[in-house]
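With one protein chain removed, the remaining protein chains of the complex are shown where they sit.
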Amino acid sequence: MGKRPPVVVLSSSSGEDDGGGRRGPSARRSRTPAPASAPARAQSQSASGARKKARRESSAGRGRRRASEPAPSDSLKVEDVKKWLEEKLKAPKQTVGGWTLVLTGQTGVGKSATVKAIAADLGADLCEWTTPVPTLWAEHVHANSGLRYISKLEEFENFVEKIRKYAILRPTSTTSQRKLIIILIDDIPVTSGNAAFARLGKCLTGLIQSTQVPIVISLTHYHKSESNDTAMWNSEDLESLLQGAGAHKIAFNPVTTNSIKKILTRICKEERNDASEELLHQIAISSGGDIRNAIMSLQYYCLDPRRHSSALPTNSTRAGSKSRNSLVPRQDSYGLSSAPCGRDETLTLFHALGKFLHNKREINGDVDIDLDPFPLKEKLRRNSLKMDVPEKILSQAHGKVRTVADFLYENVLDFIDNEAVDDAWVVVSYLSEADYLLTGSPIASYNSENMSQLIAASVAARGVLFGNAHVSSRWHTIRSPKLWQTEQSYRSNKDQILKERFDCSSSSSSCNFSEIVTEFRPLERWIGPRNSGPRSSSLPHNGGCSLLVDRLDADGSNYEEDDDVIEEC
Amino acid sequence: MLWVDKYRPKTLDKVTVHDQVAQNLRKLVSEQDCPHLLFYGPSGSGKKTLILALIKQMFGAGAEKCVLIARVQVKMENKTWKIDTGTRTLEIELAMLSSAHHVEMNPSDAGFQDRYVVQEVIKEMAKNRPIDAKGKRAFKVLVLNEVDKLSREAQHSLRRTMEKYSASCRLILCCNSSSKVTEAVRSRCLNVRVNAPSEDQVGDGSSKLSIVQVLEFIGKKENLQLPAGFAARIATQSNRNLRRAILFFETCKVQQYPFTSNQVAPPLDWEQYVSEIATDVLTEQSPKRLYAVRQKFYELLVNCIPPESILKKLLAELLKKLDADLKHEICQWAAHYEHKMRLGSKAIFHLEAFVAKFMSIYKEFLVATFG
């Protein structure tokens, strides 16, 4: 889920992180240009040689080790986990069930780190399932080496089988100072398809219900957006399955920008590296609540002091474009997030479409209208958008422009207020312009074509946003463009007609296609060469073509299939 | 056999509708010096009839035995045009009609590959000179339909072909609007304008037949009783399109004979459908209705009705029911969106934009007049 900012707000315990969703104002502070960090850079340059070796050790690793005291994620949750683990470790071994803890949260919020830290604290042994080096399917297929292909799932099943035995064995050894053991399952096999998922589910349920040692399962919330990620699993399904089996769930929130900053500052101090405040701030923001990512970024930036300067100026120039009425709300913040170590912020196409179609805007956007030197007419004025710049959303969605335009076209009418036919016209006319841009002139070179594609996308998205002044934002399923089916059947019909042109009547053979379609075919049922019985005529109220139309309707509005369609194109 | 074919004049002498043009063509052929020809005129005015008759006149009966080569596969090798396309081989399927002396085809059927068709296929045919035992008429005639739909590149290469192979082949081009044929091609051809026959006799003293007369002529040949005004009605309905008039006439005959005095031909179903759309649009103006109209457009498009015909018909239907002021505005927008449609690739976007604009204008008008 690419829009992490709102989540940040939720977990933000200290109120410094102003205005969660739009980090615009906070980031704008970073506009103070490089001079401030110049001496710092010089220093770090001189010092870097000496510390090179030290730094080789991953500072991310070291960051984690310290994590137990004020664990990166919010302390309440850590406290919860600790309490739970302590309880379980003290609890009598014979109780069945309730031995499992599920930690959820996005990557880098410190799920495993917390468990490890607590385990060390409590003096418990941590058993982890180390994923064996897998036999790749390709290896199995190609090499006749006799390697048996073992899927990760199988291995996991074996593992679970083993610990179950172990866990059953465990209470029988009645040594007084029994060893405390926590099992951490960090890496649940990825399953694809229902059968595999069922197997995994069965296996896990069995484990949860029978175990008698505390088991911590950490589940990472991936961005659901990574539609290209074939291995995307349905983590929600898994979660509910685990909970259904009686596991206790603690959800970790993303780390707040502030605590990341604090940690980064501490690391800097420890490493005697004077990264500027701004840099830390930028890193913290662009990490999106992923502490691991933040520390990695810091290390990356510290590797080459020149990057301090390269990262920041681009940023300040971007911020320089005054986003006065926040029509371009966060332009200044995507300087660094597009830098090498920013987090990937892909959106699904549907997500992006949803944003455009629902067209969420600020309620009271007209505060500074009086100050506006160029006041717009009332009907041209729009409140500012509650979202990123449309172009950014488009670029995150990775959709083809054509596809986006088709989808917008198909669905936008649903979101227009039923009274506002003017809006409908504005929207459709923008889409028509976009289509024109997309077609491009025949002599356009590759580059200019690319350019006009981008512009077309922008025209389509912004046209939809601007034109739809009276949104009726109810919930709608997004339909896949019927246009595609229409085009397909148009082509096949055309081929068919062209083919028939030569075998049915000699007269139409010499005619243009359009004449056949508009003149011969409609009358064919009366005077056509095969006068026996009405021929399947063209339009639905003759009953001929309704079958076709039915088919169009049948697969029109299915959300699940839409995904496939998008993959195809 | 359809009447359209049955009563098609087979020779230039028998052409009655465009007798003047036919006469000129006859002279042209008799001088044995035939330039390239470009026939232009609206649909259903008799261009094709004239062309076929002309070919017959040129080659005698030989041309009558048209060999039907459907779906000739043309495989093009890379060698011939490696300059711009590298090593691709292109396979274009194109239906054509040919006899010993002439070849007829619609290069625009090849879509965006029309350029290659023009360059290669035509070149190939022009090169292969017919070998006639009598040594008569050693050139071939190439009839190209719908040249106005050819892309600009294709038209340019057509020009080269015309110059290069003018000794061995004559081109007869046929199109609806000569504005869409480049000046370069037009200036290399003898342009023949074929106007649509008038609905009824204008009485200008020429021996040219009107649509009504043609229908009456056919009626006589078929031994049909035509009630008064019947032919005139069909002529009006056909909109000066002779082919359509004859088709309507035959349809009426099939539907009901003897003709009743107020019988009309059944409307073309797509036209009827478009007028339904017009009614829809006039009764309600809302996004929901727009969506409903869109579905109807889809149905028309699936049935391969050319979008510009839809737009024109829709405009005509709307104009019938509007105030004069609105008419100006609407026709302006129709022209605007038709132009956009031509430049764009998804006709539906532009059709719908037109309808939406109409709704917007019309609603405003309604609110202004009726409050």
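Every chain is named by a letter (A and B) in the order it is written, and numbering of its residues begins at 1.
Please note the rule applied: a contact is a pair of C-beta atoms (placed from the backbone, for glycine too) under 8 Å apart; a residue touches a chain by one contact, two chains touch by 3 or more.
The rule is short, and it goes like this: contacts and distances are computed from a predicted model.
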Per UniProt, the name of the complex member that is left out, chosen from "Replication factor C subunit 2", "LSM complex subunit LSM5", "Cytochrome b-c1 complex subunit Rieske, mitochondrial" or "Proteasome subunit beta": "Replication factor C subunit 2"
Chains still shown that are in contact with the chain withheld from the display: B
Touching the absent chain when the full complex is considered, from B:Ser187, B:Gln256 or B:Gln295: B:Ser187
Chain B residues touching the omitted chain (full complex): 24, 27-28, 31-33, 35, 40-42, 45, 129, 132, 135-139, 156, 159-160, 163, 166-167, 177-180, 184, 186-187, 190-191, 193-196, 240, 308, 311-312, 315, 319, 324-325, 327-329, 331-336, 338-339, 342-343
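We adopt the following convention: only the chains that are shown with their structure count from here on.
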Centroid spacing, where centroids are CA-atom means, of chain A and chain B in whole angstrom: 52
For the chain B and chain A complex, residues of the former touching the latter: 1-2, 4-5, 43-44, 48, 52, 68, 70-71, 95, 97, 104, 106, 109, 145-146, 151-153, 241, 243-244, 247-248, 250-251, 254-255, 266, 268-270, 273, 285-288, 290-291, 294-295, 298-306, 309, 337, 340, 343-346, 348-350, 352-353, 356-357, 359-360, 363-364
Chain B partner contacts - residues on chain A that touch it in the complex: 406, 409, 413-414, 416-425, 428-429, 431-433, 435-436, 438-439, 442, 482-483, 486, 489-490, 493-494, 497-499, 501-503, 505-507, 509-515, 517-520, 522-523, 526-527, 529, 531, 537-542, 545, 548-549, 552
